[in-house]
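With one protein chain withheld, the remaining protein chains of the complex are depicted in position.
Let's look at subunit A:
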Amino acid sequence: MSSIFSKLNTILNPKKEEKKGNGLILFKNVKEAISAERILKNYSVKVVAPPQEIREGCDLAVEYDLVEEMGIKRELENNNLKAVKFISLDDTSMEPLSLVKVKEIDGFILVRSGNMKITIDKVGNIVNVSGGGCPDVPYLNLKLKGKNILEIPEEDCPKNLGYTLCAYTLNKAFEKAKTIALEGTK
(Lines give C-alpha, C1' and ligand atoms only; values in the text may rest on other atoms or scores of the structure.)
Protein backbone atom coordinates (compact mmCIF):
# COMPACT_ATOMS: atom_id res chain seq x y z
CA MET A 1 0.00 0.00 0.00
CA SER A 2 2.80 2.39 0.95
CA SER A 3 4.29 2.07 -2.55
CA ILE A 4 0.98 3.22 -4.04
CA PHE A 5 1.04 6.31 -1.78
CA SER A 6 4.65 6.84 -2.67
CA LYS A 7 3.87 6.69 -6.42
CA LEU A 8 0.88 9.01 -5.95
CA ASN A 9 3.04 11.43 -3.98
CA THR A 10 5.64 11.42 -6.76
CA ILE A 11 2.95 12.19 -9.34
CA LEU A 12 1.32 14.97 -7.37
CA ASN A 13 4.48 16.53 -5.96
CA PRO A 14 7.22 16.14 -8.55
CA LYS A 15 10.64 17.47 -7.59
CA LYS A 16 11.28 20.76 -9.37
CA GLU A 17 14.81 19.95 -10.52
CA GLU A 18 13.59 16.87 -12.42
CA LYS A 19 11.58 19.05 -14.78
CA LYS A 20 14.46 20.88 -16.45
CA GLY A 21 14.58 20.03 -20.13
CA ASN A 22 11.27 18.24 -19.96
CA GLY A 23 7.96 18.90 -21.63
CA LEU A 24 4.38 18.00 -20.98
CA ILE A 25 1.86 16.39 -23.31
CA LEU A 26 -1.70 17.32 -22.50
CA PHE A 27 -4.52 14.97 -23.46
CA LYS A 28 -8.29 15.28 -23.51
CA ASN A 29 -8.69 12.84 -20.65
CA VAL A 30 -6.89 10.67 -18.15
CA LYS A 31 -7.46 7.50 -20.14
CA GLU A 32 -5.57 8.90 -23.11
CA ALA A 33 -2.69 10.01 -20.89
CA ILE A 34 -2.39 6.51 -19.48
CA SER A 35 -2.59 4.95 -22.97
CA ALA A 36 0.17 7.33 -24.08
CA GLU A 37 2.45 6.21 -21.24
CA ARG A 38 2.01 2.61 -22.39
CA ILE A 39 2.57 3.41 -26.07
CA LEU A 40 5.66 5.47 -25.24
CA LYS A 41 7.29 2.85 -23.03
CA ASN A 42 10.57 3.09 -24.98
CA TYR A 43 10.90 6.81 -24.29
CA SER A 44 11.71 8.69 -21.08
CA VAL A 45 8.10 9.43 -20.09
CA LYS A 46 5.97 9.35 -16.96
CA VAL A 47 2.40 10.26 -16.09
CA VAL A 48 2.23 13.40 -13.95
CA ALA A 49 -0.26 15.95 -12.69
CA PRO A 50 -0.05 19.10 -14.82
CA PRO A 51 1.18 22.28 -13.07
CA GLN A 52 -1.52 24.36 -11.32
CA GLU A 53 -1.58 27.16 -13.91
CA ILE A 54 -2.66 24.83 -16.71
CA ARG A 55 -4.54 22.26 -14.67
CA GLU A 56 -8.16 21.90 -15.55
CA GLY A 57 -9.28 19.54 -12.84
CA CYS A 58 -8.64 15.89 -12.19
CA ASP A 59 -6.39 15.54 -15.20
CA LEU A 60 -3.12 13.83 -15.91
CA ALA A 61 -0.44 14.61 -18.45
CA VAL A 62 2.64 12.84 -19.74
CA GLU A 63 6.02 14.32 -18.92
CA TYR A 64 8.70 13.67 -21.51
CA ASP A 65 12.23 14.63 -22.49
CA LEU A 66 11.82 17.63 -24.85
CA VAL A 67 14.59 16.34 -27.08
CA GLU A 68 12.52 13.25 -27.91
CA GLU A 69 9.49 15.20 -29.08
CA MET A 70 9.69 14.23 -32.74
CA GLY A 71 9.74 10.48 -32.18
CA ILE A 72 7.01 10.77 -29.54
CA LYS A 73 4.71 12.72 -31.85
CA ARG A 74 5.14 10.09 -34.55
CA GLU A 75 4.50 7.22 -32.13
CA LEU A 76 1.28 8.82 -30.89
CA GLU A 77 0.17 9.50 -34.45
CA ASN A 78 0.85 5.89 -35.44
CA ASN A 79 -1.39 4.83 -32.57
CA ASN A 80 -4.14 7.33 -33.42
CA LEU A 81 -3.69 9.14 -30.14
CA LYS A 82 -4.13 12.88 -30.49
CA ALA A 83 -2.53 15.18 -27.94
CA VAL A 84 -4.19 18.48 -27.10
CA LYS A 85 -0.89 20.30 -26.70
CA PHE A 86 2.88 19.94 -26.22
CA ILE A 87 4.42 22.47 -23.84
CA SER A 88 7.85 23.03 -22.33
CA LEU A 89 8.10 22.73 -18.57
CA ASP A 90 11.02 25.15 -18.53
CA ASP A 91 8.35 27.78 -19.08
CA THR A 92 4.76 26.77 -19.73
CA SER A 93 4.32 29.72 -22.10
CA MET A 94 7.03 28.29 -24.37
CA GLU A 95 6.07 26.55 -27.58
CA PRO A 96 8.33 25.25 -30.36
CA LEU A 97 9.79 27.92 -32.66
CA SER A 98 7.65 28.68 -35.66
CA LEU A 99 9.66 31.40 -37.36
CA VAL A 100 11.01 30.41 -40.79
CA LYS A 101 13.32 32.70 -42.80
CA VAL A 102 14.07 32.43 -46.52
CA LYS A 103 17.11 33.86 -48.32
CA GLU A 104 18.29 33.60 -51.93
CA ILE A 105 22.04 33.07 -52.31
CA ASP A 106 23.73 32.73 -55.71
CA GLY A 107 20.52 31.39 -57.26
CA PHE A 108 19.90 28.86 -54.47
CA ILE A 109 17.25 29.09 -51.75
CA LEU A 110 18.31 28.88 -48.10
CA VAL A 111 15.46 28.18 -45.67
CA ARG A 112 16.21 28.59 -41.97
CA SER A 113 14.07 27.55 -39.05
CA GLY A 114 15.66 28.18 -35.67
CA ASN A 115 19.00 26.38 -35.58
CA MET A 116 18.32 24.33 -38.76
CA LYS A 117 18.92 25.18 -42.41
CA ILE A 118 18.16 23.50 -45.72
CA THR A 119 19.32 24.71 -49.14
CA ILE A 120 17.66 23.81 -52.46
CA ASP A 121 18.40 24.77 -56.03
CA LYS A 122 15.80 26.29 -58.34
CA VAL A 123 14.26 22.94 -59.26
CA GLY A 124 14.10 21.64 -55.71
CA ASN A 125 17.27 19.53 -55.41
CA ILE A 126 18.50 19.53 -51.81
CA VAL A 127 22.15 20.59 -52.00
CA ASN A 128 22.93 21.06 -48.31
CA VAL A 129 21.52 20.61 -44.80
CA SER A 130 23.18 22.34 -41.87
CA GLY A 131 22.86 23.28 -38.22
CA GLY A 132 21.53 21.42 -35.22
CA GLY A 133 23.23 19.32 -32.61
CA CYS A 134 21.15 16.17 -32.18
CA PRO A 135 22.43 12.92 -33.71
CA ASP A 136 19.61 12.46 -36.21
CA VAL A 137 20.68 15.63 -38.08
CA PRO A 138 23.75 14.07 -39.78
CA TYR A 139 21.56 11.05 -40.55
CA LEU A 140 18.85 13.22 -42.12
CA ASN A 141 21.53 15.11 -44.02
CA LEU A 142 22.70 11.86 -45.64
CA LYS A 143 19.13 10.79 -46.35
CA LEU A 144 18.01 14.08 -47.88
CA LYS A 145 21.01 15.59 -49.66
CA GLY A 146 21.09 15.05 -53.41
CA LYS A 147 17.39 14.27 -53.65
CA ASN A 148 14.68 16.42 -55.14
CA ILE A 149 12.46 17.70 -52.37
CA LEU A 150 9.36 17.21 -54.49
CA GLU A 151 10.15 13.53 -55.02
CA ILE A 152 10.84 12.58 -51.42
CA PRO A 153 8.08 10.26 -50.21
CA GLU A 154 6.18 11.20 -47.06
CA GLU A 155 7.79 8.39 -45.06
CA ASP A 156 11.28 9.82 -45.77
CA CYS A 157 10.50 13.37 -44.59
CA PRO A 158 12.39 14.61 -41.47
CA LYS A 159 9.23 14.32 -39.37
CA ASN A 160 9.04 10.61 -40.17
CA LEU A 161 12.73 9.75 -40.00
CA GLY A 162 13.86 11.99 -37.14
CA TYR A 163 13.43 11.66 -33.39
CA THR A 164 14.55 14.92 -31.86
CA LEU A 165 13.65 18.59 -31.64
CA CYS A 166 16.35 19.37 -34.20
CA ALA A 167 14.53 17.08 -36.65
CA TYR A 168 11.28 18.79 -35.76
CA THR A 169 12.80 22.19 -36.53
CA LEU A 170 14.42 20.89 -39.72
CA ASN A 171 11.02 19.60 -40.80
CA LYS A 172 9.63 23.13 -40.59
CA ALA A 173 12.37 24.36 -42.93
CA PHE A 174 11.83 21.29 -45.14
CA GLU A 175 8.09 21.99 -45.49
CA LYS A 176 8.72 25.62 -46.40
CA ALA A 177 11.40 24.66 -48.94
CA LYS A 178 8.99 22.14 -50.45
CA THR A 179 6.31 24.82 -50.83
CA ILE A 180 8.82 27.14 -52.51
CA ALA A 181 9.95 24.36 -54.89
CA LEU A 182 6.34 23.53 -55.68
CA GLU A 183 5.54 27.16 -56.47
CA GLY A 184 8.60 27.25 -58.72
CA THR A 185 7.20 24.46 -60.86
CA LYS A 186 3.91 26.29 -61.50
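Quick notes on this one:
As a working rule, a contact is a pair of C-beta atoms (placed from the backbone, for glycine too) under 8 Å apart; a residue touches a chain by one contact, two chains touch by 3 or more; residues count from 1.
Keep this in mind: contacts and distances are computed from a predicted model.
When the listed names "YjeF C-terminal domain-containing protein", "2-oxoacid oxidoreductase (ferredoxin)", "Carbon-phosphorus lyase" or "Pyruvate synthase subunit PorA" are checked against UniProt, the chain not shown comes out as "YjeF C-terminal domain-containing protein".
Screening A:A36, A:A83, A:L110 or A:A181 for touch with the missing chain picks out A:L110. Residue A:L66 is the one among A:L26, A:V45 or A:L66 that touches the chain missing from this view. Annotation for subunit A: contacts to the undisplayed chain at residues 20-21, 23, 65-71, 88, 90-91, 93-97, 99, 105-106, 108, 110, 112, 114-115, 117, 119, 121, 127-139, 141-142, 145, 161-169.
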